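One protein chain omitted, others in place.
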Amino acid sequence: MSLTPFRVPIVPELRKSTILSLIAKGLRIEERDLYTPRLIKIEAGVVERAEGSAQVQLGKTQVLVGVKVDVGTPFKDTPDEGVIAVNAEFVPIASPMFEPGPPDENAIELARVIDRSLRESNAVDRKSLVIIPGQKVWVVHVDIYVLNYDGNLFDASMLATMAALIDTRLPDYEELETGEIRLKEEKKTPLQINKIVTTVNIAKIGDYLIVDPNLDEETVADTKLIVAYDHEGNVVGIQKSGAGSMTREEILKAIDIGSKAARVYFKSLEEALGERLPVKIG
Amino acid sequence: MAKATDVKLIDEFGRRHDGRLPEEMRPVSMRINVLDNADGSALVEFGRTRVLAAVYGPREPVQRFMILPDRALLRVRYHMAPFSTAERKSPAPSRREIELSKVIREAFEDIILVKYFPRTAIDIFIEVLQADGGTRTAAVTAASLALANAGIPMKALVAGIAVGKIEGVLVLDVDEVEDGVGEADMPVAAAPDIGKITLFQLNGVLTKEEVEKGLDMALEAIKKLVELEKQTLVEEYVTTEEV
Partner (left out) sequence: MSEEAKTRKLVVPGERLPDEVELKEPYVVEVEGARVATVMGVLDLHGEKPSFIPLQTVYVPKPGDVVIGMIQSIGVMNWQVDINSPYVAVLNAQDFLGRPYNPLTDDLSQYLNIGDYVKAKVVAFDRSRSPILTVQDKGLGKITEGKIVEIQAAKIPRVIGKKRSMISMLQEELGCDIFAAVNGRIHIKCADSERESILVLAIKMIEREAHTVGLTARVQEYIQELKKVKGVE
C-alpha cells in the first residue's frame, strides 16, 4: 500500500521563494548552475571486512555501500548466471525523517532502480559469476546505507554502488570432492565489469529542470526523473519518481541535460579509482 | 521448456509471435461499475492481462495519523492475485508490488483534485487477476476509469501502455513472452487531454532516439485508450437511457 507522504519536511515559504528566485536566475544555493551536481567525493575500500565498499559524499548527502559475496544457487530461469541483489536501508541516523524498521517504499524504489540499471546494462558480467554451471554461483549482495540525507539519494547511491563493485574482490576457493565450495582467506579476483553506469536525478521545479536536487529543492520539486546512463551514452533505465507530471518535451530535455551531468559523475569515478577503473571512459 | 533465446519473436514479415504488427495493441476491453460495494470500479483487459480496480472515497480516513490538513490523502495498493501468474505468487506484498503501488499513486497525485477534500482519504485498490505483461499500465487505465466511475473530480482521464524493444524493433504493448526476452520495457501513463505524462519508467537499454520514438508510440496509443475510456463511460449512461 502506498500513501501520500504525510511526514514531509517543512520548507518555510521564505526559503522556498529563495530557492525559486535563485533558480529563475539560473543559480543554486551552493553557488552552482542548474545542471551541475554538487561537490563529489568518492572513496573506495572503506570497510575492510566487506569484499567491496565505497563511501560517497554528494554535497552533504553521504552514502556508504558495502558488498558481501557468498556462494549460492542460481535462479531457475538463469542457471548460467550469478546473482546481484541490491538492498537499501534508510537508517535513522541519517535523518530525523527516517524511522527504524524494514525498508519503506522509498528505500525499495531506490534499490530497485539501481538494481535494474545494473542488470539491464549488464554492468557486472553475471555469466562470469558462475562457479559450477546450474549449481553454484556467486551471490553479490549490494547494501546501500544512507548516512546523511540531504537530497538525491539516487545519484549518491549509484556512484557508491559502482565504486564498491569495482572495489570488490572475490575470495579464492577450492572445490571439494563432495561438490562443496570452500572459501579461502585470500581475495583477489575482481568482478568482471562491462559497463560503468550512473544515474542522474533531474528535478522539475515549476518550469525549470535542475540536476542533483538538494533536500530543500527535492521537497519543493513537482517531480523527479531519474535517468541511468552507461559510459557509452546509452540510456539504461528511467524512473519518474514523485507526485507531479512532466510533458514529453520536459522528459526529452531532461534526458539531454542528464547525459551531460552523467559525464561529471563518470569523471569523478575515474578520478577516485584511477587505474582500477575497468573500462576507458571516452 | 524452450529457452527464451531460442524463440524468434519477430518473423520475416515483421509480425510478432502472436501475429501483431509492431505498433499494434492487443485487443482491449473496458468495463465500469463491475463491483457493487465500491464507489467506483473498472475491469480492464489487454489481451490476457486482466486487472480490476476499485475506488472508495473520499471518505473519513481509517486512521487518524493519515489526516492531511490541506488535501485528501491517496492510498494505492497494486496487488497480484496468487493465481494470476504461471507459478503461484505469494499474497504477501513483494518489493515489486510496493514499488508499483508508489509509482501508480504518483501517476494520480497531480490528476485528482485532492485539494477540495482535506482530511479525507481516497483509496484505489488494484487487483491483477491475470498477468500477461503490462499489468501496471492496465492498472493505471483501470484506476482512471474507476475514479471517473466513482465521481472523484479529476483534471483529465489517464491511460497507460508499455513500449518494448525486441530483436531491435520497438513494439507496442509487450506481453509476458516479449517482456521476458526483450531488450527494453518502457511503461508510460499519460493524460493526453492536458499533455501530461504521469508515469514513466524504462527497464532496459535504449538510445535517446529510441526513447523519443518509443514515447511517441506510447502517447499515440494512450490517446486511443483514453478515447475508449470516454466511450466506456458514456455508454454506461446511454444504455440506461433506452429503458
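Every chain is named by a letter (A and B) in the order it is written, and numbering of its residues begins at 1.
What we mean here is this: contacts are C-beta pairs under 8 Å (C-beta built on N, C-alpha and C of every residue); 3 or more make two chains touch, one makes a residue touch a chain.
Because the structure is a prediction, the values reported are computed rather than measured.
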Touch partners, limited to displayed chains, of the chain removed from view: B
Of B:V51, B:L157 or B:V211, the residue in touch with the unshown chain: B:L157
Residues of subunit B (touch criterion as defined above) contacting the omitted chain: 57-60, 69, 113, 116-120, 147-148, 150-157, 191, 193-194, 229-230, 233-234, 237-238, 240-241, 243
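Methods note: only the chains that are shown with their structure count from here on.
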Subunit A-subunit B separation of Cα centroids, rounded to whole Å: 27
Subunit A partner contacts - residues on subunit B that touch it in the complex: 4, 65-68, 71, 73-77, 93, 95-96, 98-99, 101-106, 109-111, 114, 184, 186, 191, 195-208, 211-212, 215-216, 219
For the subunit A and subunit B complex, residues of the former touching the latter: 1-4, 6, 77, 105-106, 108-109, 111-112, 116, 120-121, 222-223, 225, 230, 233-248, 251-252, 255-256, 259
